[in-house]
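All protein chains of the complex are present and in place, except for one that has been dropped.
Chain lettering (A and B) follows the sequence in which the chains are written, and residue indices restart at 1 in each chain.
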Amino acid sequence: MQLAGRIARNPPALLGALVILMVALMAIFAPALAPYAYDQQNLNAARQAPSPAHWLGTDDLGRDMLSRVIWGARSAVFVIVMVTIIDLALGLPLGAAAGYWGGWVDTLIMRVVDVLFAFPGLLFVFLVAATLKPGILNWAKAIGLNDLVRSGYLDYAVVIIALGGVGWGGLARMVRGQVLMLKEREFVIGARALGVPTWRVIARHILPNAITPIIVALSMGMGDIALSEGYLSFLGIGLQPPAPSWGNILADNAGRYWRTFPQMIWLVFIPGLVLAAVVFAFNFFGDGLNEALNPEIE
Amino acid sequence: MATLLEVKDLRTEFHTQDGVVHAVNGVSFAVDEGETLGLVGESGCGKSVSVLSVMRLIPIPPGKIAGGQVLFQGRDLLAVDDEEIRSVRGNKIAMVFQDPMTSLNPVLTIGTQISEALELHLGMTKEQARKRSVELLKMVGIPEAENRLDDYPHQFSGGMRQRVMIAMALSCSPQLLIADEPTTALDVTIQAQIVDIVKRLKRELGMAVIWITHDLGVIAGLADRINVMYAGFVIESASNKEIFANPVHPYTLGLLGSIPRLDEAHKAKLTPIEGLPPDLIEMPKGCPFYDRCRFRAERCASENPPLELAGVRHWVACWNWQDVQKKRGPVGVR
Partner (left out) sequence: MAAFVIRRLVWLPILLFFVSVITFALGLYGPGDPVQVMLGMHANPETIERLRHEYGFDQPFYIQYLNYVANALQGNFGYSLVKYRDQPVGVLIAEKLPATIQLNLVAILLGCAIGVPLGLVAGLKRDTWLDLVVRGIVVAGISFPIIFLNPVLTFIFSRRHEFTLAATNFTFSIGPFLPMVQGHWDGLFSPKIILPAFIESLGVIAVLTRQMRAGMIEVLSEDYIRTARAKGLRERVVVVRHAMRNALIPIATILGLMLGGLVAGSFLVENWFDVPGVGQLAFDALISRDYYVIMALTLLIAVAYILANLFVDVLYGFLDPRIRQS
């Protein structure tokens, strides 16, 4: 494939693709790859430096860092995939509708997006996650899902809803812009003149032509999602320990005893570096994809 | 008349990811003082790249001037240092570009943009440059020139902007004006106005002009001499009259066949030249026009014809030009 060839010729993009692939494999095969359970404590082996038994050492509860980092990949990938699905499910149809119909539909949708954008950066995500969480937990308890509450899976739901609910605005804006541009093109006007139903015009004639910027935006967005999940979990409003997340590993290790045991800096270093590598990878890959799909840019 | 500019065996190439694009392949031509030279050819034939190479305005990299000489008043512009070429640009040789919509800086007033060259090359003060700018704008026919000096380019129409470009180019009274398809982006009526302005100013100022176009019709009333270019080569060169009366290269014939003629007695069809110019990355060994030529012979596929004399100061690069001359039928005199 020409696209694969173009990416292969772009070293940073190739590196990004490899890192993404590695993280995906780590996520899929976490149970097989991790030498220990992510929550297996061993207080006799706490705070150990890297050794053959624990390649990346252990934290202050004696949990194996390598295992936690590998399982952290599963959390990250799960959140990335789910949030991307929500972004697509909301951003694509709403953006397309706003661009295609214009008028009050456009005004309504884009004003909603404006409101989302009125809250700067991650602040809104923090706010939504922080306020959503007790509500969701109370509601689950009220309808008798105590096991679910205890399992920690609802934390994932909170993170995914907060990130997905806030994040679709950017995609919607972009899709709207693309549709606005494409709907004036001859082949779209032609299809409409032939009486092709509207949904089909959008799905078959407009969106396929807007696929390039959508894919690039999604790829770049995935790095941000990983980062946001890290921040939320770091703040204690995302995934809670013992559930494995690079963010909460960082928080545990940076917060709990870093100031007392500065020589243990690698415990902070490793999860942070892995998270950074994933963000790097998506940025590089997105850039490479952009260049490969729009060769005229470079 | 003395020779003002002499280009000898100029070669310019672009090094791209896909390979080396041979844009100009040993082009030679000369312009006398006060003479108007027309460079004609399809887009991508190397006419713009040749003159940009003369000015050393080719972006390097990816561009590269691979060989040749550009003698302007006897000194080789390709050999002088940056300082010296800058003292020539905008001063002795000035240029007008194709698209007036994008060739003016959107965030600077046109007064600033015209004054720049005056202050730089003629050492004028701001006041003097401003006064001179007004004169220049009047000269190219911009109404209320005094009031328009502080306007920005977007406040002018396309034709007006091209006049501003001309005023800018003429600001230091250059000896050579290079006009790179200055009318292509404009409406037909505006085109005629721009051509008239250049014609008038050329007469008044006595400068030489190189006018680049893909349209022989534009140049017919303007040029003293015409060079036809194809795939980075000059393939026919003759006086204006001779090109129209006695074209001997099949490509030139093709170009003439594709201009609408108002004086045509019989209803001749416009005959566009079929096919596409060759790939400039993998240049053919023989004549570059071979694939599209009606008169091609065996030899043309293997050997690229050099320019040879076909009349009084009439050169052509074709093995079969005599054959072409015989078979082409009558060519109307304009």
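Everything below uses one rule, namely that a contact is a pair of C-beta atoms (placed from the backbone, for glycine too) under 8 Å apart; a residue touches a chain by one contact, two chains touch by 3 or more.
Here the structure is a predicted model, which is why all the values come from computation and not from measurement.
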| item | value |
| --- | --- |
| Residue among B:Ser103, B:Gln175, B:Thr213 or B:Asn320 that touches the chain left out of view | B:Ser103 |
| Of B:Arg89, B:Arg148, B:Arg163 or B:His249, the one touching the omitted chain in the full complex | B:Arg89 |
| Selected from A:Leu227, A:Ala243 or A:Ala292 as touching the chain missing from the view | A:Leu227 |
| Residues from subunit A at the interface with the omitted partner, ascending | 114-115, 118-123, 126-128, 130-135, 138, 223, 227, 230-231, 234-237, 247, 250-251, 254, 258, 262, 265, 268-269, 271-273, 275-277, 279-280, 283-284 |
| Residues from subunit B at the interface with the omitted partner, ascending | 55, 57, 59, 82, 85-91, 94-95, 97, 99, 102-108, 116-117, 120-121, 152, 154-155, 165, 168 |
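Definition applied: only the chains that are shown with their structure count from here on.
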| item | value |
| --- | --- |
| Whole-Å gap between the CA centroids of subunit A and subunit B | 55 |
